[in-house]
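In this view, the complex is presented without one of its protein chains, the others remaining in place.
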Amino acid sequence: MWIENAWYVGCWSSEIKVKNITSRTILNLPMIFYRDLSGEVVAMEDRCCYRHAPLSKGKLEGDNIRCMYHGIKFDKFGKCTEIPGSDRIPKNMRVQTFPVIEKDGLVWIWVGDPKVANQKDIITCAFLDDVKWEYVEDYLYYQSDYRLIVDNLLDASHLNYVHENSIGSDPKTQVPTEVTRKDFGLHVEDFWKNDDPPPHHKKTGNFSGKVDRWNIYDWYIKGNLLILDSGSAPAGSEGHKGDRSDAIEFRHLSALTPETELTTHYYFAHTRNFSLQDKAMASNISKAVAEAFKEDKDIIEEQQKIINFDPDRKMLAKPSDGPLNWVRKKIKDYIVLEIQSLGNK
Amino acid sequence: MWIENAWYVGCWSSEIKVKNITSRTILNLPMIFYRDLSGEVVAMEDRCCYRHAPLSKGKLEGDNIRCMYHGIKFDKFGKCTEIPGSDRIPKNMRVQTFPVIEKDGLVWIWVGDPKVANQKDIITCAFLDDVKWEYVEDYLYYQSDYRLIVDNLLDASHLNYVHENSIGSDPKTQVPTEVTRKDFGLHVEDFWKNDDPPPHHKKTGNFSGKVDRWNIYDWYIKGNLLILDSGSAPAGSEGHKGDRSDAIEFRHLSALTPETELTTHYYFAHTRNFSLQDKAMASNISKAVAEAFKEDKDIIEEQQKIINFDPDRKMLAKPSDGPLNWVRKKIKDYIVLEIQSLGNK
Partner (left out) sequence: MWIENAWYVGCWSSEIKVKNITSRTILNLPMIFYRDLSGEVVAMEDRCCYRHAPLSKGKLEGDNIRCMYHGIKFDKFGKCTEIPGSDRIPKNMRVQTFPVIEKDGLVWIWVGDPKVANQKDIITCAFLDDVKWEYVEDYLYYQSDYRLIVDNLLDASHLNYVHENSIGSDPKTQVPTEVTRKDFGLHVEDFWKNDDPPPHHKKTGNFSGKVDRWNIYDWYIKGNLLILDSGSAPAGSEGHKGDRSDAIEFRHLSALTPETELTTHYYFAHTRNFSLQDKAMASNISKAVAEAFKEDKDIIEEQQKIINFDPDRKMLAKPSDGPLNWVRKKIKDYIVLEIQSLGNK
């Protein structure tokens, strides 16, 4: 159960190499990506329409792809252009292609109704395509429903438990979270005043004393995107809204793309705007983030196993779940609308 | 399909160590066991009621357990006592606990309707908690429906085939089995008169000639328990009902606890009342029993695989199946009653 009419991250741009076919299952559809001769990305179902052999085992011929079972050739629009041994090509002989856009180092794909796909709806992650921000392209494969990861990302109350030995912070210094409901999802502001810098901020920012630090993020319901502005500045600078001249800053993207009902592609990047030439720091930050994310993955995959014993059991809410439940409800509402609109066709 | 309203063996007492969480799935419910500060065993569902994360990945805090996903804390009655980040605790915020009793070195658990759980219904296995009887705590994990193991335990006709090279005995010397139907299940008496002692009896009992030997057991339908009085005495002593002064004696427990529809926990102990200090003998007996039980497990797991091809195929009865079929029918009757009583609620 997911929203079909949304732009999802299909893969990192860098994964689609010239003269190469990349295959990935997205929203339960096996898919291939490749570049045409002009370098534009093509997204096509990984299924020859003839006998359903995988096109990912096929061969690129210029802009076209040939299935290497019976040799049937399709152009980059999915239209069949050759059937070996047949002099005629049936009109319906085509493979489904999908709207796909390369932007900010990501490949965005639209699996839903192509008539409502609008390129302008793709969320901008400018920091991923800006020399002032440096990062490592990262990925985790989750054996869980994507919604369990949504829950995780939208509820900071897990930080001190799942991450008690890594990034957990002292709840006493935390100013209450400000959450605003938006058309697109949530805008969340977390602010820790006069706090000890977390170890990796201390190390990378060379802070000698206390800091003000912040996590400001937007959660986009369509596409399951978290875009974060995070950082630390010397205590008193009110860094997140005020003076960032002595701050260290991070931008972060987390993008959840359902693979199947019970598996999820998790793309993420934790970018920084300092020490850009320091490759070791890039690697250290990536390692620290990946380690913390691995802690989430561990508990969430265990959670999924428990859920599988009795998938219909209701989860109980806690008082601070308002925004979380609102997002869950919005997802459901969008899905219901999509199903109804299919029914009307 | 199993009886819910029954005391099942949940684990060996020794498996629940101080300041430690033991997890096990019982009747398709993932569960945790731990000891409170007074040493009493707590049995709780292995599922935080909030987001269904496993409590077995949590932390004990005195009598309480804290889920290490969002830090929600529950007391030993399953009542939520803390929700980090929330000032209020919803009344329904609780995890299910289960009636649990430690007795005779075993942890007995009641998964069914707690209103009808009565501690007095727990079958006594006094020999497991008596210095006059010595044993090794044993366990087998079965990839099969527990009912196939019930069949096995209640039909001695398999002994000469499954165990032809281990414990099979000469059918010619066997006095016909006496089976009595009881409220609780079956009372069975097997008696071999003037028989060669089985190799392990001969070795451990130092018999020079023939023996009278016996297997007297009770089968408890609720809980799937077999409690056996077994032994050998010099031929002519009519040992099982008469003179046991020169006999070697064993008491045995087999307890089958369904894990899921197709997997079973099998707890067993083969105790003796002689050579109590002889640790090597204890180990040898345990090894011999486990070896024979492994032979049962092998054929039963193969049987389950064949059944899986066509699970609805009827099994044909043989004339000696009366008691066996009666037990199967009683199990079914109890299950039907439980389902009906659920329907009346």
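When the chains are written out, they are named A and B in that same order, and each has its own residue count from 1.
Please note the rule applied: a contact is a pair of C-beta atoms (placed from the backbone, for glycine too) under 8 Å apart; a residue touches a chain by one contact, two chains touch by 3 or more.
From a predicted model like this one, the values you see are computed outputs, not experimental measurements.
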Pick from B:178, B:302 or B:333: which residue touches the chain that isn't shown?
B:302
Checked against the full complex, the residue among B:118, B:160, B:283 or B:341 that touches the missing chain is B:160
Footprint left on chain B by the chain that the document does not show:
148, 151, 155-158, 160-162, 164, 171, 299, 302-303, 305-307, 309, 313, 315-320
Just the residue numbers, please: which parts of chain A touch the chain that's not shown?
25, 28-30, 46-47, 49-54, 57, 66-72, 83-88, 90, 92-93
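The rule is short, and it goes like this: only the chains that are shown with their structure count from here on.
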Quick check: how many Å separate the C-alpha centres of chain A and chain B?
49
